[in-house]
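Every protein chain but one is kept in place in this view of the complex.
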Amino acid sequence: MAERYSSFTPGGTGWLLQRITAAFLVVVLAFHFFQLHFITHAADVTFAGTQARMEHVGYFLTMVLFLVTATFHGINGVYNALVNQGLDGIQKKVVLAVLTIAGLALIAQGTYVALVMAGWA
Amino acid sequence: MSQSYNRGLIEDFGRWKEFSAGMWAWIFHKFTGWMLIGYLFTHIAVLSSAIAAADGQTIMLEGEAVNAYTGTIQGLESLFIIRVLEVGLLAVAVFHILNGLRLLMVDLGIGLEAQDKSFYASLILTGVITVASVPTFMQGVGL
């Protein structure tokens, strides 16, 4: 049945990226939780406070990168979970397209929100 | 031999009592993963109130007009259920992080013999961190 396994390799890059984003997210997610629940309490968040944080280019870039990697990690994770369940054919293509669009929309919306918070849009 | 019997996905969920550590780790990791991606969408939606706030829109919070962003977040944070859900979110995120570290080690081929112990360790640590964080998360909210 070797013929079945004779096409281009889509798995390897995704697998590696999933791990690289994971390593990044571990650090940033821990930082994010710490920042917004222990340093600043979530209940005390104000628009002015958020604006003050987002105006720092470093913080802004970290948050946007956080959004992009988290979205990739999450969307890719969901897609893989479905492939593991035996999703294939047309259904698989449709699911991939829907997930990609949802992910891109999330990144676009999130980046726009971050720009607004920083006062650059 | 024209016929055979398909037992279906026997054991997959009906036999959960017999699952081993690695299987539980996978189930929890997957479950927490679904929660986190779901939350990410919600999170961006809530934060999108910043767009309205930048536009100068206000909403009423405890009788006074505040900007839409502050009002939305503080309004949500004043709800007891939201605080409980936040503690849940913390537990989910901490487990996903700790078990994620475990999985990264497994991917690097480090400590595969101890994979069950590291799973139990991440479970216990998640519990400890979550319980220890409850006072901080519940600060200043009434039932």
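As written, the chain order gives the labels A and B, with residue 1 at the start of each chain.
FYI, a contact is a pair of C-beta atoms (placed from the backbone, for glycine too) under 8 Å apart; a residue touches a chain by one contact, two chains touch by 3 or more.
Just so we're on the same page, contacts and distances are computed from a predicted model.
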{"item": "Protein name as given in UniProt for the chain not displayed, \"Zn-ribbon domain-containing OB-fold protein\", \"Succinate dehydrogenase/fumarate reductase iron-sulfur subunit\", \"Beta-ketoacyl synthase N-terminal-like domain-containing protein\" or \"TRAM domain-containing protein\"", "value": "\"Succinate dehydrogenase/fumarate reductase iron-sulfur subunit\""}
{"item": "Chain not shown, touching residues in chain B", "value": "1-7, 9-12, 15, 17-18, 20-23, 25-26, 103, 106-109, 112, 115-116"}
{"item": "Contact footprint on chain A, counting only the chain that is left out", "value": "1-2, 4-5, 7, 9-16, 83-86, 88"}
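By definition in this document, only the chains that are shown with their structure count from here on.
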{"item": "Mean-CA-position distance for chain B and chain A (Å)", "value": "15"}
{"item": "Chain A-touching residues of chain B, taken from the complex the two chains share", "value": "30, 33-34, 36-37, 40-41, 44, 47-48, 50-51, 53-54, 67, 69-70, 73-74, 77-78, 86, 90, 93, 97, 100-101, 103-104, 107, 133, 136-137, 139-141"}
{"item": "Footprint of chain B on chain A - complex, ascending", "value": "19, 22-23, 25-26, 29-30, 33, 37-38, 41-43, 45-48, 50, 67, 70-71, 74-75, 77-78, 81, 102, 106, 109-110, 112-113, 116-117, 119"}
